[in-house]
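Of the protein chains in this complex, all but one are displayed in their positions.
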Amino acid sequence: AGLHGRKLQEPWLMKNLAFINGKFVGAKSGKTFEVDNPASGKIIGEVPAMDASDTKEAIAAAHAAFATWKNTTAKERSKLLRRWFTLLEEHKEDLAIILTAEAGKPLAESRGEVAYGSSFLEFFAEEATRIHGEVLQPALPNREMLLIRQPVGVAGLITPWNFPNAMITRKAGAALAAGCTCVVKPAEDTPFSALALAALADKAGIPPGVFNVITSLKSDAAAVGNLLCTSPLVAAISFTVSWPPSPSLVSLMAAISVNGGATVLLGGAPHTAGALFYQPTLLTDVTPDMPCVATEIFGPVVAISKFETEEEALRIANDCKSGLAGYFISQDVSQVWRVARQLEVGMVGINEGLISAAEAAFGGIKESGLGREGSSHGIDDYTEIKYLCIGNTHL
Amino acid sequence: AGLHGRKLQEPWLMKNLAFINGKFVGAKSGKTFEVDNPASGKIIGEVPAMDASDTKEAIAAAHAAFATWKNTTAKERSKLLRRWFTLLEEHKEDLAIILTAEAGKPLAESRGEVAYGSSFLEFFAEEATRIHGEVLQPALPNREMLLIRQPVGVAGLITPWNFPNAMITRKAGAALAAGCTCVVKPAEDTPFSALALAALADKAGIPPGVFNVITSLKSDAAAVGNLLCTSPLVAAISFTVSWPPSPSLVSLMAAISVNGGATVLLGGAPHTAGALFYQPTLLTDVTPDMPCVATEIFGPVVAISKFETEEEALRIANDCKSGLAGYFISQDVSQVWRVARQLEVGMVGINEGLISAAEAAFGGIKESGLGREGSSHGIDDYTEIKYLCIGNTHL
Amino acid sequence: AGLHGRKLQEPWLMKNLAFINGKFVGAKSGKTFEVDNPASGKIIGEVPAMDASDTKEAIAAAHAAFATWKNTTAKERSKLLRRWFTLLEEHKEDLAIILTAEAGKPLAESRGEVAYGSSFLEFFAEEATRIHGEVLQPALPNREMLLIRQPVGVAGLITPWNFPNAMITRKAGAALAAGCTCVVKPAEDTPFSALALAALADKAGIPPGVFNVITSLKSDAAAVGNLLCTSPLVAAISFTVSWPPSPSLVSLMAAISVNGGATVLLGGAPHTAGALFYQPTLLTDVTPDMPCVATEIFGPVVAISKFETEEEALRIANDCKSGLAGYFISQDVSQVWRVARQLEVGMVGINEGLISAAEAAFGGIKESGLGREGSSHGIDDYTEIKYLCIGNTHL
Partner (left out) sequence: AGLHGRKLQEPWLMKNLAFINGKFVGAKSGKTFEVDNPASGKIIGEVPAMDASDTKEAIAAAHAAFATWKNTTAKERSKLLRRWFTLLEEHKEDLAIILTAEAGKPLAESRGEVAYGSSFLEFFAEEATRIHGEVLQPALPNREMLLIRQPVGVAGLITPWNFPNAMITRKAGAALAAGCTCVVKPAEDTPFSALALAALADKAGIPPGVFNVITSLKSDAAAVGNLLCTSPLVAAISFTVSWPPSPSLVSLMAAISVNGGATVLLGGAPHTAGALFYQPTLLTDVTPDMPCVATEIFGPVVAISKFETEEEALRIANDCKSGLAGYFISQDVSQVWRVARQLEVGMVGINEGLISAAEAAFGGIKESGLGREGSSHGIDDYTEIKYLCIGNTHL
């Protein structure tokens, strides 16, 4: 039910329990909630409705596991991450089916996300053994100065509905590589991909308490999130949030824009597939105040503006509170560097739309967030630099 | 008055106006406040009592200056920072006299701080030209992937009373090297060192608006700080706070400890120099709950505990909410690595007490703060990583 | 025969042909030579006796393959290297049996070498995707300055008899990761490990011409080596040589030392196993001019000297033309740093004898060689830095 008639090769990947300290468990309260397929509205399963008390237990498990996990060698962690990666590869079709069921994205896109998600585990498996420190040139004689990098501790990882698989591996891969343990809280809408990842982490031999997943309702999100942010046992928080999926809101914002004078080039109307869908839409003649320009509409609506000069294009693009990614087409090498340097975003695609990669640093500026994920920099926030000064070496 | 009878070679270094957009100015309100010498209680001068509206103007100046400063070459910024450094070296005795006057520390220590403070300007002058990006190995053919680093924008820098010179150069040196501009808010107690730095920055040719100093009362600190933290024109905040200097509080905490059973080895009483002083004090027979152990007493009181084993020593040292620096004496190489790795602090001195250096990464873990200052890492938080993906290179 | 009665799981790993351009081939001359087991003297097989004309063909194949191999993505090369690594892991027992047969070392040591050898393929598979360039801070406005790294071309790899497996993977792993192709010339004594590696490289899908192995007699070594060193088609040479194994020479040098006054603590005589063996031997009362001290005896003879002070120990240790590795025992942290810095060697083992690892930089100073193998630095000599300066960006 809810899997669009598709069958999993390994039905056990579809878990209906959360994962704490190496065990699949229910909520202490016994409560559960149902998860539907947003493309069909059909219920695909139910999972524990966990609250702050369950979260506390997960944090405690992660904290206890940290005491030994932090002292494993990087090589051991690398091997476990690679084994986890290999399991994702082996079960990629099942993972894509689960992902499509709960997130509603086409199966082809889910397959793409699973490949992208597993690439982080491979990348960070390799990065684990390369978290090097530095032997500095001492400023004074008779001493040695070193910088080493150590894991920060327990990381709370809060992930969104739109990339239920890859957002978890991008964070957890880095955290585990660094020697941290983690508590993952996936979006209410998409807990099953997270739980499938937990099942495979367990199978890969990642020790109990190192990777935990708690499932919870939006109504408990404030309490759970607050605990993750304030618990003295949690050393770092990484969260990625997305606007809630809302076809009706997308419809409203498009309509307001059109009423305000925008011209519809394509689409611009509810989808025949029903209220859960909206047509791919292209709008022109837009003005900066229209919602299709002024806000992150988070739906299949693209607003097109004309410009005369490079300066004008940069002004339009930079007149914006968010700054995740920007894209432009140009063959002129001077313009490429000029515009790339001046665009106020964290990522720039030049003559290319598909720019995400585990090797690259993903992240935005302005209101689009702090920090970078992926690339060697993706590990930075899970480590502390410790400075050692050894005096009186008498050389 | 208040300079202990010492005379400045260059009296103009003692400014009684704040510094905004390259000009020494008063508060819009016309208000001022007096600053005393905490060792003598004598007034040494007065400075503008600025509020949120003055702060707004300073932020606007810094934001306007950023538009051109960010496009200077690293080499130009390097030269200006070096010139600033050279001026600090030339005026080091005056800067030390001013520092002693407002902070109350012995002149020898002030000289040490000025040397330490100027070393950051030299270090970051050199670091500016080394803020390199990366040319990555592209994950797919037919494309180039690069990571570049760009300045974040305006930085708000809030600094404490106990290091009125070096805390500013450690932050502003990194910020300016990266291509950021800044608004500095020194502690109410110690504005004169900050203003002397501004006078020398100006003389070095650092352009108007790049380095601004606003002076304000503690009673305005909330409003001023709030504006720095929430203004959309400010991209980064760096603040270091210290407990307020309070001989009476130190006295009280020592007394409670002694009442609780601690033994006084040395000192333990008010100083003959008066109520503004407290005797250097050594306490033994202390317990974990005594204020001299459980809190950052921030006065000349040292509590000594005995231990039997390395494990016990680590337990005592790590049973603490703060984690700035830890020190230990050992000649055993295995123990040195073991204890250095297990101490929960950001900096470890081994057989050495004076570990601070511009080349080293200064900072703590747990409640002792986030981020690192000094070293090449000291620039990280003033830069954003931007990922460029150039597609269709057709090779 | 010659395998000590052990049977290979996969007999095809024991090749009696060289490997050029993806094919197992004989010498053009049709000549072959026999290889014996140095522990038993028994013939274990024969391989082509190649000369300069065969070498020329191998170089040409490597050069032709370079034209496409250099343009593969690092990720593709990484995957092929990992597949090769996996095949080594799968066939590790067979590889150890072959290694013991031709090199005469105990099977346990051969197993260790095969694990060590395969670790380079894994390490460099991971390193391939991390051969990053730099985006420099331009010294002048209006330009971009970048450094990229590109493969040098064909590498000639000459390897010794004492590590017939690992010396090849340590060089070829780095070369292939960088995008170079290579021609390997193993020692006359130990061609079979090299050929087994070729068989597995082929099975892993490494394209024809990328990895070539030519087998030749010592009498042809000068001509073959000369061609590898002077051919304009070969861009880099890496060679590791070892003294020829000679029990009689070891015996002679020990005897001269004993005649000169050295005391035998252990061994010191021919082995009952026959002329191909020598007893493990400890000598004391040695002087600097004795052959057991003054030369690399390259046999199981250890000379022990007493010393009074650290200075004296350093003087004895550094009074030597070679400088590969040095080892010492000390728990004193100051002494550890002092002696480690002053020992004139490329590698220092402190309280540890087994220091080799793919992650570490292997190599010596003085007459012990140039360059480093293993670690990220192991790739340096297979790449050229190319500086790109893009002018007139008009920003």
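Order of writing sets the labels: A, B and C. Residues in every chain begin at 1.
Criterion: a residue touches a chain if its C-beta (ideal position, glycine included) is under 8 Å from a C-beta of that chain, and two chains touch if they have at least 3 such contacts.
These numbers were taken from a predicted model, which means no experiment stands behind them.
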Notebook entry, point to check: For the chain omitted from this view, which of the shown chains does it touch?
Noted result: A, B, C
Checklist line | From C:I148, C:A201, C:I214 or C:A317, residue that would touch the chain that is not displayed | finding: C:I148
Item checked: Given C:E46, C:D332 or C:E359, the one touching the chain that is not displayed -> C:E359
Next item on the list: Among A:A74, A:I214 or A:L228, single out the residue that touches the unshown chain.
Entry: A:A74
Checklist line | Residues in subunit C touching the chain absent from view | finding: 136-137, 139-140, 143, 145, 147-148, 150, 152, 232, 321, 336, 340-341, 345-353, 355, 357-363, 365, 372, 375, 377, 380, 384-392
Check: Given the full complex, what residues of subunit A touch the hidden partner chain?
Finding: 71, 73-75, 128-141, 146-148, 330-334, 336, 350-351, 395
Checklist line | Sites on subunit B contacted by the missing partner chain, in the whole complex | finding: 126, 129-130, 144, 333-334, 337-338, 341-342, 359, 376, 390, 392-395
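As a convention for this text, only the chains that are shown with their structure count from here on.
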Notebook entry, point to check: So which chain ends up in the middle if you average the CA atoms?
Noted result: A
Checklist line | For subunit A paired with subunit B, centre-to-centre distance based on mean C-alpha positions, whole Å | finding: 34
Check: What is the distance in Å between the mean C-alpha positions of subunit B and subunit C?
Finding: 51
Next item on the list: Give me the residues of subunit C that touch two or more other chains.
Entry: 129-130, 333-334, 395
